[in-house]
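With one protein chain removed, the remaining protein chains of the complex are shown where they sit.
Labels A and B are assigned to the chains in the order they are written; within every chain, residues are numbered from 1.
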Amino acid sequence: MADLGSVVAMANLRYVVAGYAVTVVALGGYVGSLFARARRARRRAAAIAAKTRAASTP
Amino acid sequence: MARMTARRGERVLGVLTLAALAASAIMSLVVAPPDAEQGDVQRLMYVHVPSAWLAYLAFTVVFVSSIAYLRTKKIRWDRLAAASAEIGVLFTAMAIALGSLWGKPVWGTWWTWDPRLTTTAILLLIYVGYLAVRKLPDSPARRARWAAVVGIVGFADVPIVHLSVTWWRSLHQGPTIRLLGAPTIAPVMLAALLTAVFAFTLAYAYLLTLRLRVGRLEERVVAEALSPRLGQPVEQLMDQSPEPGARAAAGEAARG
Partner (left out) sequence: MAAKDLRIEVRGRYGIGVVLPFAATLLIAFGLSLGPGRTLLRDTAPGLLWLAMLFASVLAFRRSYESEGEDGALEGLLLSPVDTAAVFLGKAAAVAVQLLVLEVLVVFLVAGLFGLSLAERPVQLAGAMILGTVGLAAVGSLFGVLSESPRAREAVFPLLVLPLATPVLVAGVKATELATTGPGGEAMSWLGLLVAFDLVFLAAGTLVFGYLLED
């Protein structure tokens, strides 16, 4: 009976691992996407600003 | 200069968050004992419960800033609401996923119409709706106002939803299966749970800081594009309220 218990417990470890993996991936992935968005926005703003300056100085 | 210190502060917060999460993981996976009934699977409580709590905190922030925005029309409240809502949706989705992962080995199925899980699913839908309203092709003033209304009404609705689903569920089965098992939680487990909540709260603060910065950067893009056309300096456009009335009033005040 004790063996059955430990077999079940081993199988259930899968869920614990999956759960903590989900946590790490979700939080880390979101942080990553935020940094990517920041980089993209900074680049785009700089590009527009450069274009504006070029247009206003003939 | 101010921006440099802000970035450094953000980095420090990030490092602290990482440290806290690591410490929490050690507490949850190693220090805390396995549950008497559920075994190691119960360790999912240390990520599922804090996710849910932080989601509620995030949406409370949305609620308060939505009210503040409607009353003051200051853009900083709208920015805060938008950022907190996005993070709240993330935590809600996490809470549901983790709840399912916990439920499958304990209850046998991925979904059991448990009142808390069901209410959380509806909560997710409500705030996905909030984010959808923010993306509508409309005037920024309208978007902000609409989103604020959803942020307020949605928040007020959730307790009623929870009540209705809990009553509904209790009709169809006797004693509710409680995810926590024992009525009183062992002190070690409580310590691990509190550590996890603390770590997740730091994570929320860090994510919020990041997301606010991203929001400002994305607004800057729009401001850079509009500035030559409107003849206004970028900095002024950034701080302006989207509401024409408030803008006019601010203009009057500036002119004295």
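The working rule: contacts are C-beta pairs under 8 Å (C-beta built on N, C-alpha and C of every residue); 3 or more make two chains touch, one makes a residue touch a chain.
All values reported here derive from a predicted model rather than from experimental measurement.
Asker: Counting contacts across the entire complex, name the shown chains the missing chain touches.
Answerer: B
Asker: Would you indicate which residue among B:18, B:70 or B:238 is in contact with the undisplayed chain?
Answerer: B:70
Asker: Considering the complete complex, identify which of B:6, B:36, B:136 or B:188 is in touch with the unshown chain.
Answerer: Of all options in B:6, B:36, B:136 or B:188, contact with the hidden chain holds for B:136.
Asker: What subunit B residues would touch the chain not displayed?
Answerer: That gives, for subunit B, the contact residues 70, 122, 125-126, 128-129, 132-133, 136-138, 142, 145-146, 148-150, 152-154, 156-157, 160-161, 163-165, 167-168, 171, 243, 245.
Going forward, only the chains that are shown with their structure count from here on.
Asker: Determine the centre-to-centre distance between subunit A and subunit B, using the mean Cα coordinates as centres, and give it in whole Å.
Answerer: 16
Asker: Within their complex, state which residues of subunit B touch subunit A.
Answerer: The touching residues are 14, 21, 25, 29, 34, 39-41, 43-44, 47-48, 51, 87, 90, 93-94, 97-98, 101-102, 104-105, 203, 206-207, 210-211, 213-214, 217-218, 220-221, 224-225, 227-228, 234.
Asker: Along subunit A, where are the residues that touch subunit B in the complex?
Answerer: So the residues of subunit A in touch with subunit B come to 5, 8-9, 11-13, 15-16, 18-20, 22-23, 26-27, 30-31, 34-35, 37-38, 41-42, 44-45, 48-49, 52, 55-56.
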